[in-house]
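All protein chains but one are shown in place.
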Amino acid sequence: MKIEESTNTIISEFEIFDDWMDKYNYLIELGKSLPLIDEKFKIESNLIQGCQSRVWLHAEFDGTNVHFTADSDAVITKGIANLLIRAFSDHTPQEILDSSSDFLNEIGLTQHLSPTRSNGMLSMIKQIKMYALAFKAKQAMGS
Amino acid sequence: MKIEESTNTIISEFEIFDDWMDKYNYLIELGKSLPLIDEKFKIESNLIQGCQSRVWLHAEFDGTNVHFTADSDAVITKGIANLLIRAFSDHTPQEILDSSSDFLNEIGLTQHLSPTRSNGMLSMIKQIKMYALAFKAKQAMGS
Amino acid sequence: MNSIPGNPDLSFDLEKIRADFPILSRKVHNKPLVYFDNAATTQKPQVVIDTLVEYYSGMNSNVHRGVHYLSVEATSAFEGAREKVRAFVNASSTEEIIFTRGCTEAINLIANSWGGDNINSGDEILISAIEHHSNLVPWQMLCEVRHAKLIVCPVLADGSIDLEVLAGLMSSKTRLLAITHISNTLGTINPVKEITKLAHEKGIVVLIDGAQAMSHLKVNVRDIGCDFYTFSAHKVYGPMGIGGLYGKKDILTAMRPYQGGGEMIKNVTFEKTTFNDLPYKFEAGTPNVSGALGFGAALDYISRIGLDRISAWENELLRYATERFSADPLIKIIGNAPQKSSLISFLIGNIHPYDAGTIIDQFGIAVRTGTHCTQPLMNSLGIPGTIRASFAFYNTKEEIDRLMEAIVKVEELFL
Partner (left out) sequence: MNSIPGNPDLSFDLEKIRADFPILSRKVHNKPLVYFDNAATTQKPQVVIDTLVEYYSGMNSNVHRGVHYLSVEATSAFEGAREKVRAFVNASSTEEIIFTRGCTEAINLIANSWGGDNINSGDEILISAIEHHSNLVPWQMLCEVRHAKLIVCPVLADGSIDLEVLAGLMSSKTRLLAITHISNTLGTINPVKEITKLAHEKGIVVLIDGAQAMSHLKVNVRDIGCDFYTFSAHKVYGPMGIGGLYGKKDILTAMRPYQGGGEMIKNVTFEKTTFNDLPYKFEAGTPNVSGALGFGAALDYISRIGLDRISAWENELLRYATERFSADPLIKIIGNAPQKSSLISFLIGNIHPYDAGTIIDQFGIAVRTGTHCTQPLMNSLGIPGTIRASFAFYNTKEEIDRLMEAIVKVEELFL
């Protein structure tokens, strides 16, 4: 599945909710169901700055695709991390770098989250792209 | 003439003026006609703090009465000094200490002057009373 | 008419009071706003807003040294506001009231001007474990520069201070005790008069951070006996960008100036500058005249209602909320000092405060979540933060009921 397909699915999932309480409920479900990150990756260097809650983001590269896992001490933040992982995980560095994060605007997330949380989300996306960039460089050196 | 008589005269002088421009005009006349202070008394120690313009106040004591002379670089301030001298000069230290400065309120001076000028006027009165106090002490020691 | 149990004299017309605050009629997320973030900043009564409008529409001018009418009028209004602050805290003279940008700046002014001359290598500054960052970081910075030591008095499990422990930490090296009157996180009301007495017995200068106290209880600096008392207008129903400090005249007189500029000087040459008298020595630059007037109007407003009435109702709100919260076994109240102001910090089960706050907000209820600028306290409690509901006299029991509904929803969603 292309990144765009995943994000379109996410958009349509959110469209069925009329009010924000339902959207939050869904985010909470997503948060609770986020596959756990390996405890050994919950380290300082994987911590993302700019969140009132703490977020750890870990990335692995199998030579072709980047694989992300994440965790947070706040469930809604975890839900957002889950969305981002569904969109960006298991794609090539180039695909990740080419993708846009507009879908978060479309589901209204950037507007409805408090600035701290929205900054946190932007930091997560930035971090995801940084990993992609790093792995792309690695790939280029390897080839 | 008692201090109270002088101040009553001053009050009635000001009563004949309808508007403030005339009162200022009169103050300016009083300022221009202030007997000059001896240049040798225009010294730092006779300078009064708290005025935007500079005021020098000099006092002499003949054993019975206190005699004041004053000067300022601003004419209206000089006019005010003239009023104060007319009221308080040539009286005994005790008379000066017992007197009130309410007449300035009655002619509306305290309200109509800018705070800096009104502070300056209060400083002048304070200084006049300080002199009276000092001379009274001197008198007590002499007797 | 709201009623204070057992104290009919202290009743007031809550509906009328609420009508004084225009923001209270606004809706948030399509629900009537419930504003429980009063410890962060209070809302403004119409008279305060009107004061700003009248000032800018009819009197605005730069103050002091002006001969023209507007300047004279603005100056006397500005100095009149200073007199209102003086009377409100019962200082001896307006020379003891310095206007600053707020409480934080007031503490920094003292740290810089008093601290720069009185804190030396090896000296100690004593604070408590519940201080707001604004009454902690300036002292950390000062200690670093002056090679002094910051000593932190721990608090008991309920959030109150053990006076014996505090007294035990006052050594011959202690130069300053800087302590809050009311904790913005736990609500603890410190016995500042007793504390000041203890410190003064050992010759220690006392600064009380009054940011939280001034809106809740009658502050009397001469009764407390402290050397400094600091505050922010925006936490006492006044405008932002203004606050100040009370300082004992002899201490202020001995202090070096803080910032340099207009207003704070008497005589300037390129070679030498003599500084102005109190309070102007510490007020460099064009002052916030409108802010001072708004501050004065706010103090007039709450004085008219009466601090006794205000605190009676706030205590009743605290009692009611505590009762309701305590009935929910999932809620854990953080801070249970015997003397407490009208705020409750709490946790719901193991739900992250940030998660809870997000949902509570959807109910149109403003609570604050996080560390409330008291990170070290949170660390020592081993929690990431709390949810804090802080009440003002315009709040109602029905609003507390609405908060309880929201909390139940939070529990449903996360547990």
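Here the chain labels run A, B and C in written order, and each chain numbers its own residues starting at 1.
Convention: contacts are C-beta pairs under 8 Å (C-beta built on N, C-alpha and C of every residue); 3 or more make two chains touch, one makes a residue touch a chain.
What you see is a predicted model, and the numbers here were worked out from it, not measured in a lab.
S.K.: Looking beyond the chains shown, say which of C:I4, C:A19 or C:V152 touches the absent one.
M.R.: C:V152
S.K.: Of the listed residues C:A87, C:I265 or C:M404, which contacts the missing chain in the full complex?
M.R.: Only one listed residue reaches the unshown chain, and that is C:I265.
S.K.: Which one, C:S11, C:N62 or C:N220, makes contact with the chain that was left out?
M.R.: Touching the chain that is not displayed is residue C:N62.
S.K.: Touching residues of subunit B against the unshown chain: what are they?
M.R.: Listed in rising order, the touching residues are 20-21, 24-25, 28, 52-54, 73-77, 114, 117.
S.K.: Using the document's contact rule, name the residues of subunit C that touch the chain not shown here.
M.R.: Interface with the chain not displayed, on the subunit C side: 22-23, 26, 28-29, 33, 35, 37, 40-41, 43-44, 48-49, 52-53, 56-62, 65-71, 101-105, 107-108, 111, 129, 132-134, 136-141, 150, 152, 232, 234, 239-242, 257, 259-262, 264-265, 267-270, 273, 284-291, 354, 357-358, 360-361, 364-370, 373, 375-376, 379.
One rule holds for everything that comes next: only the chains that are shown with their structure count from here on.
S.K.: Max contacts between which two chains?
M.R.: Contact tally peaks for the chain pair A-C.
S.K.: Between subunit A and subunit B, what is the separation of their C-alpha centroids in Å?
M.R.: Spacing between the chain centres: roughly 81 Å.
S.K.: Approximately how many whole Å separate the CA-defined centres of subunit A and subunit C?
M.R.: 40
S.K.: Touching two or more other chains, which residues of subunit C qualify?
M.R.: none
S.K.: Out of subunit B, which residues touch more than one other chain, so two or more?
M.R.: Correct list: empty.
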